[in-house]
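Omission of a single protein chain aside, the complex is shown with its protein chains in their original locations.
We call the chains A, B and C, going by the order they appear; numbering starts again at 1 in every chain.
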Amino acid sequence: MIVSLAQAQGIGMPVPASTYANEVDWLWNFITWVSLFFTVLIMGLMFYFVIKYKRKHPDERPHGMHHNTALELGWSIPPLLIVLAIFVWGFRGFLDITTPPANSYEVLVTSYKWGWSFTHPNGGSSDELHIPADRPVKLVLESQDVIHSLFVPAFRAKKDCVPGRYNEMWFEAPWNPQLAEVNQERVNPEKAWTQAPTMAFDLYCAEYCGTSHSRMITMVYVHQQESFEAYLDDLANWMEGMPPADIGARLYQTKGCIQCHSLDGTSGNGPTFRNIYGTERVMTNGERVVADNNYLRQSILYPNQTIVAGYQPVMPRINLNDVEVAGLIAYIKTLSDDYTGDQVSVDVDGVEETEKTDPGVEATTGAIITAEQTGQEQDNIQQETPPDQE
Amino acid sequence: MSVIPKPAVTDIFGKPVDEQKADNYLTHGRGILSWLLTLDHKRIGIMYMVLVLAAFFLGGVFAIVLRTELITPNETFFADATTNNDFYNQSFTLHGAVMVFMFIIPAIPAILGNFMLPLMLGAKDVAFPRLNLLSLYCYLAGSAFFLWVLGKGVLNILFPTLVGVWGGGGLDTGWTFYTPYSTDSTTAVTAATAGAFVLGFSSILTGVNFIASIHMLRPKGMGWFRMPLFLWALYATSIIQILATPVLAITLLLLIAERTLNVGIFDPALGGDPVLYQHFFWFYSHPAVYIMILPAMGVISEVISVFSRKHIFGYGFIAMSSLAIAILGFLVWGHHMFTSGQSALLSAVFSLITMTVAIPSAIKVFNWLTTMYRGSILLATPMLYAIGFIWLFTIGGLTGVFLGALSVDLHVHDTYFVVAHFHYVMVGSTLFAFLAGMHYWWPKMFGKTYSEKWAKIGFWLIFAGFNLTFFIQFVAGSQGMPRRYATYPDQFHIYHVISTLGSYVLTVGLFVALGVWIHSLIYGRQTPANPWGANALEWHTTSPPPHHNFNKTPPATDPYDYSHWTYDAELDGYVLNEDNEPEEAEAAHA
Amino acid sequence: MSTANADHDHPAHLAHHFDTVEQQFDSAKLGMWVFLATEILMFGGLFCAYAVYRGNHPEVFLYAHHFLDTFWGAFNTVVLLVSSFTMAWGVRAAQLGQKNILVLMLLLTFLGGVGFMVVKAVEYYGKWEHATFAGPWNNAFFNEDGQFVHPDKLEDTVAYGAKKMDKKAHAVAHVDEELGLHDTDAERLVEKETQEEHAEQHEAAEAQDAAVAAAPGPPLPTDHSDFKPAHNGPGGLSDMFMEDGAAPEAFVAAAAASAAGHTFVTWEDLDNRQKGLVSQFFQIYFMMTGLHGLHVLIGMGLIGWILFRAAMGAFSPAYFTPVDLVGLYWHLVDLIWIFLFPLLYLIH
Partner (left out) sequence: MSVHFEHEHHVSPIWQLAAVLAVLLILTFITVAVTWIDLGGLNIWVALAVAVVKAAFVGLYFMHLRYDAPFNAVILIASLVFVSLFIGFSLIDTAAYQDQFEQPVISSDAAGG
């Protein structure tokens, strides 16, 4: 029976998809059966007594024992032993779940209101978690603002992302062909890895974190080794040869901008991106600023320095390099109704001479890099260069 | 409806009390001030009842709002996602905060405890009547803070420009006020925490009063082990109230300081530790769960024994298990933090102690069952609620074992499994015990009968509605549905639809119960002194009790010995055999 | 049971629900002790916060506690101990019915409370002067001479921090420097606050800060790194009781002595992150002493009340419950200070 239980999926739980999920499910089922036994016992006795000993006359004087120590011990000690056993199994499972193996593949998880960023050792990052199958994966969790919690039900794995501190979790997803399928939505004929089957699981934020807590959902994709490596290459090099506006369009999706900044003119937690380029913005302090390249760059890199009137300073800082910032600015430009499509690259020197409107705001001393330069910047894509030191 | 002649007030021997002496606490003193300034524990209990039931209504409104929001997987009320989600977040936060701080913690101790504790002791009042009144006003003041928070929130929605005038309203932190979210929230967190702080004082004062009363006011002949078990439960509750609530007070004070004074104890940017807040909070709030459940267990011990007409089984074990739960309850707070990165050693200790708390709870359930064994069971409304309690508490308690087991908890923590679990314990158990107690002591409190038929209909609606609402949430939680989600993936839709429909049934049932009470107050007939044949001292006086509780202090006897009471069909109640209690009989005739 | 009451021998102060005076007295005392337990738990929370913060940042506490004056801390300890003694004597006098002694002792106790609060007020005022006050008023600025400078006089100095700068941004900036991430929010705030003529100075200062943070070895000296705590700045309390000496030079000497064995943390020993956290010591200090001071004030109010009643002759050997209870409360306030004093003033 124990053997069969160990293979079983937890009653009412999703299909287990990590190495330790079976251990959890085994204990889960054990507790379920024990609970069921006691529930049936208690309910059964109760209903039996209610029917059998129904009051027939209001003056009945039933007599019986008032106490019996042997009986008390009899129904205290067996449950105590059962719960102690449950504790021991639970603790052993807990140690397995909380102790990452030494050779784990590491991913840095940055959580923020309201999204995820998964950074791989090669520097590439994404808002979805892609991991290799049959290999322990260790996640190092950090939070930029409040407490979040990374939860993958299929893995039975959950850990809080606590600001100011690095928590760790790990899991290993064995390859299960029955769960794997090709994600048709992302198939790209030029990229072989998009046509390989993956196992896809939901990933939730489980610790309440504010307005869009319930939208802080993403996916875990488990790849076989080959397609995972292809994915990693693509992740690190996807910007190569891409026009900045396209880079920005993709970053808009993957860096979480989409959570708060709409494209259709409606305002969310942040202002819409539609038609903001070149328009005058009113700040909370009454200052009026034209949304030029400098303003946008500053607002992206130092989001809470100046706030447009009517909004809260809630935007997290997002790690972006200069290429990425330039891409986002280029993308925002395309969202203006009067965008003509003739400007592809942003040249910072020209901008500074022609569009600098507010000398008081020294937005940047660094250069915004033109699209032509992007290729040379690929090597240190994740290494941020502080603008002040240039 | 035919006019029934008003039956006379009768004493414990079934003899009519003459009109001159029939003065009761309700008619003793007239005018609003005789209520507002009263030191009478019974009147304070009644005022608590009105206020706490109003709070229950308020919390219930939020419950319906949030369940209705969840009837669709996407935004239900407002097209704009931000508005909609904020609205939902504020609803569940206020639902939790109002229900926990304003309803369920004071429900049984402040209403039934206040009313019954001195009566059960054969005393004239609690030890410190003035503190008792102060506690009521603390409750009122704390509640006023929450109404302010709520009013601000509503007005801000109606007139958005007001936000610029007086800042954010409402509350969106969850009732747990976790930092750093609560530190940065723009809603009225400071006012809400101040409210909870003041409500804490109300709770502390009640605890101080009960401990001193039980220690000092027990009559001769009532040793510690001859007290009714409800008093043991209240005593254990009071220990928690005085030892845990001050920590909540300082926690909230530190949180207010974080928001206003740049104190950084819980703020990682200032070298603090947000997880420390969770230690602080749960050091109070886990024992607070036992503040809710222990008095409930006390009520059930009384009701089960009386309606089985049989001496409670295992008195000593039930009494001591209350104390054991109170003490052990302080040592398990860390089981709320298994996923926070808490040290593995500490997690193991907390898990182990959590497991052991299951044992005193199991002892109580088995003792209640054994009390019913070979009893004479009458399925009156209070007994129905008590049986419902055992049912729901068994489920709530056993699902607690899932949550206490470390590896399993990692999966179900912060999912609907937890939501279902604590609703089974808090609502299923405490609310049912509260309703059991209300129906059990109603004739004593108001001297009026209520409609058994409609009260039972109310019970079945509440019971069915409750299980419909919450049992399905266990399944949703095992599937991985995280809690506090305004929107959710489609695969959870069916669970939420069932749950929401169940909550409507539950609501209808609660209104039926309320209707029964209101009907009873208006049309109810005079009840005898002891309609159920119970023997605790509160039944040794007229219904409702006189201003000074007892015209003559009754001698303390075994509260679970029912052999001296005989059924009187004319009164539809029990009368004391004069032969068996010559002393009391003599006193009554004097 | 209640046979005797209401008829005869029923003292006026015996409430109707008690049978005897003893029962009432014991109930009141029990209730008071239970209440004191809640006070202990409440302060326990603060002590826990203190312990955890100090455990996490011991250097910050070691450094910052030098801004508290041990002499006045000890002085206040003695004041409270003596007032506890007079209170205990007052209870004795009440028990024995010595009305005049009771009034005198209560008066002395009350004056003890006044003395304690006056010293506290002077200490708080010193913190205010040095901009190390509670809350948003805690904004420590240092000039080249290592003296605190009030924010109002900031124009004349090169500030280490920034005028009215958000403490959080400040601390976060330093974290980032530690990690080599270089967020410049804080610097930018500085830029916005100060005018263009200061810009060059600031850039120089920032560059130096950055250099300090980036340097792998010991921090490079900067223009503000020779800061020393000033016990005796303007508005300071005493320069005769401090074992650390009256002047920054003496402090340096003490620091040198510390190299021989004493644990002594100076400004230079703190990294940028820790410097940003120094203000937290004061926040905790004000939380703890503030709540304690509030209790002293409440205790003084209660003593004033029973002093009035005692003068009216309300107490007798048969009825002195309020004196006894207020005494218990006052002793508890004393007890808490007994722990606060070494934890805040005597950090070693």
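Just so we're on the same page, a residue touches a chain if its C-beta (ideal position, glycine included) is under 8 Å from a C-beta of that chain, and two chains touch if they have at least 3 such contacts.
Everything quoted here is computed from the prediction, not taken from an experiment.
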| item | value |
| --- | --- |
| Of C:Lys29, C:Lys99 or C:Arg309, the one touching the omitted chain in the full complex | C:Lys29 |
| Residue of C:Val118, C:Ile298 or C:Ile338 in touch with the missing chain, whole complex considered | C:Ile338 |
| Residue of B:Val17, B:Leu199 or B:Val275 touching the missing chain in the full complex | B:Val275 |
| Omitted-chain contact residue, chosen from C:Ala121, C:Ile298 or C:Ala318 | C:Ala318 |
| Interface with the unshown chain - residue positions in chain B | 215, 243, 247, 273, 275-276, 279-280, 283, 330-331, 334, 341-346 |
| Absent-chain interface as seen on chain C, which is shown | 9, 11, 21-22, 26, 29-30, 33-34, 36-38, 40-41, 44-45, 47-48, 51-52, 55-56, 70, 74, 77-78, 81-82, 84-85, 87-89, 91-92, 95-96, 175, 178-180, 243, 261-263, 273, 316-318, 327-328, 331-332, 334-335, 338-339, 341-343, 346-348 |
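Keep this in mind: only the chains that are shown with their structure count from here on.
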| item | value |
| --- | --- |
| Averaged-CA centre spacing for the pair chain B and chain A, given as whole angstrom | 38 |
| Chain A-chain C separation of Cα centroids, rounded to whole Å | 43 |
| Chain B: positions in contact with at least two other chains | 269, 272-273 |
| Of all residues in chain A, the ones touching two or more other chains | none |
| Complex contacts: residues of chain A adjacent to chain B | 10-14, 20, 23-24, 27-28, 31, 34-35, 38-39, 42-43, 45-46, 49-50, 53-56, 58-68, 71-72, 75-76, 79-80, 83-84, 86-87, 89-98, 145-147, 149, 151, 153-154, 156-160, 162-165, 167, 202, 204-215, 217, 266, 268-269, 312 |
| Chain B-facing residues of chain C, complex | 1-2, 15-17, 23, 26-28, 30-31, 34-35, 37-46, 48-49, 52-53, 56-57, 60, 134-136, 138, 167-168, 171-172, 175, 273, 276-277, 279-280, 283-284, 286-287, 291 |
| Chain B to chain C touching residues, read off their complex | 118, 122-129, 131, 204, 207-209, 211-213, 215-217, 219-220, 242-247, 249-251, 253-254, 257, 260-265, 267, 269-273, 276, 279-280, 548, 553 |
